[in-house]
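All protein chains but one are shown in place.
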Amino acid sequence: MSTEYDPTVGQTEELVIEAREAQRDRRPGRIRKIGGHLRQEWQLYVMLIPTVVWLVVFLYKPMYGLQIAFKDYSIFRGVADSPWIGFEHFQTLFGSDQFLRALKNTVIISFYSLLFGFPMPILLALMFNEILNQTFRKTAQTIVYLPHFISSVIIAGIVITAFSPSAGIVNTILGWFGMDSIYFLTRPEWFRPIFVGTGIWQEAGFQSIVYLAAIAGVSPTLYESAVVDGASRWQMVWKITVPSIMPTIIIMLIIRIGNILEVSFEMIILLYQPATYQTADVVNTYIYRQGLQGGQYDFAAAAGLFNAVVAFVLVMTANTISRRYSRTSLW
Amino acid sequence: MANMNLYSRGDRLFVIVNMVLIALFTISTLYPFIYIASMSMSTGFEARAGNVILTPVGFTLEAYRQVLSEPLFWSSYMNTFIYTIGGTLMSLAFIIPGAYALSKPQLYGRRFWNLVVAFTMWFNAGLIPFFLNMRDLGLLDSYFGIMIGFAVNGFNIILLRNFFESIPRSFEEAARMDGANEFQVLWKVYVPLSKPAIATVALFCIVSRWNGFFWAMVLLQDEDKIPLQVYLRKVIVELSDDEEFATSLLASAYSVETVTAAIIVCSIIPILLIYPFLQKYFSKGILLGGVKE
């Protein structure tokens, strides 16, 4: 039993771990060993190959295809043989009012979603945590998580029906107050509020899960000692719960900011119409219209490349910051 | 925490106000579903007049009769099942072995392979190159194309890989000493041990397959192959703009609104049926995937 008190134990363990790290980095006689390794572990590579091949064929090959952003792409010549034209598409792009409008709309819609949508799940989580009746709490959670699992087409269908000028409940209510009915979905000034509100309605409940998990990690003794000290529930929320989940809140915020170019364009495609383009059209819907509907593949790919590069830089920056902040990355 | 009587008056007020607010939010989440269900069972006339508030007005199932008598509804429903089941199985066939291999420290270039997966989560070529690639591969208008084209996703691989990594190595070693090869270790040890994680990934796949519409809309021209969501979109977007269709319905027992609502109800039902499982695994899965790299 004497070994249990051996002070060198931890050190030796570390030494072994270090040694393993060292092996990974140096790999002496690596080539010589690979043959034997493959003979022993070939099954592992057989398992890996389908996934890697899939990634190459379906995700990396399109990255190679991105070069059409710099080409005069013709379907008949294909990606590789179409002639290079340099930055022409990008020049057109940044001279295009429509593209600049889409870029502006993307940022504005994202900003509103962040401003109104980010605090909601935090509030919900704090409020759920204060509910004492477990049955009530479970039932409420079950209901507010549900919209997350409903497809955007259905959500759009519900929105269109509810906001319809004659049949919709919203206009019926306006009618009770003697107001004229509004055809909301044709009015540019209403698009953003409806879109952002729908997003919050659909996702706030589900996003609260992350914060609820963080709250669950707070030690109950903190609350017990606060009760003994005479703190009110309101004080405990602000003095214990909120500070405890602050790291989670900050990480989520960083990530949300990193994803500012990510607007759920599927929903926009379903809800917008030419009448609302001026406030509703975002980069991805613009690409969809120009490329997939209009057939200007090269030009749309240029817009996509610009979008992807900016998004990549933002996401990587956010990831680095959150990694530094928490020392555990969320990817 | 349990006994309300121990609370001060201020605390009791706080708890009650909080409860009321949560109740309001919950009701506002639930209401649109009730509204749509009621709409689907109201007459077209009452629906168009905006008289449906909470319960069906002039109860009729005419809208459902219309929906269910449409062959395209059935074929698209069937197609959605094919895409969902086939696509999910295909996803698992790629993801499970892939994640297993990536979880093994003895894999050469493990860091590199993991980066190959993670990079696809950060950088995306975008709509156009993906579409052109699918076209070049001859996967337009193809059941197989829809199923294979979205089989793998980085998040699911990493989620499952993290779970595999958390399994103590001695399980694998014991099986190895018993004579199991890599496939047997995966199939007889890791898969049974990872049921919750695999269920989570499977449910992620099922939901995204069931709900997916954008790429199905873009990649499928042939009406016989479209899934339910694309059909639903056609009805919602195209019919509601179609004045002729709308006026032809004026006098009838159903309207664009009630038909739309009926399709929505029909397509939500399967999600509601698996919702208990979703709830059980999703919250775990979200946290599982979020832990590291």
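As written, the chains take the letters A and B, and residue 1 is the first residue of each chain.
Simple rule for what comes next: contacts are C-beta pairs under 8 Å (C-beta built on N, C-alpha and C of every residue); 3 or more make two chains touch, one makes a residue touch a chain.
Methods note: contacts and distances are computed from a predicted model.
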UniProt protein name of the chain not shown, from "Phosphoribosylformylglycinamidine synthase subunit PurL", "NADH-quinone oxidoreductase", "Sulfurtransferase complex subunit TusD" or "sn-glycerol-3-phosphate import ATP-binding protein UgpC": "sn-glycerol-3-phosphate import ATP-binding protein UgpC"
Which of B:V15, B:L72, B:M121 or B:L193 contacts the chain that the document leaves out: B:L193
Residues of chain B in contact with the chain not shown: 168, 170-171, 173-180, 184, 188-189, 192-193, 195
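Operating definition for what follows: only the chains that are shown with their structure count from here on.
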Interchain centroid distance [CA atoms averaged], chain A/chain B, Å: 16
Contact footprint of chain B on chain A as seen in their complex: 34, 37, 41, 43-48, 50-52, 54-55, 57-63, 65-66, 68, 78-79, 124, 127-128, 130-133, 136, 139-140, 142-147, 149-154, 156-158, 160-162, 164, 166-169, 171-172, 175, 201, 205, 209-210, 213, 223, 232-234, 266, 269-270, 284, 287-288, 291-292, 297, 300-301, 304-305, 307-308, 311-312, 315-316, 319, 328-331
Partner chain A, residues of chain B touching it in the complex: 1-2, 4, 7-8, 10-11, 14-15, 18-19, 21-23, 25-26, 28-30, 32-33, 35-36, 39, 47-53, 93-95, 97-98, 100-102, 104, 106-108, 113, 116-118, 120-133, 136-137, 148-149, 151-152, 157-158, 181-183, 186, 207, 210-214, 218, 229-230, 232-233, 236-237, 240, 255, 257, 260-261, 263-264, 267-268, 271, 275, 278-279, 282-283, 286-287, 290-293
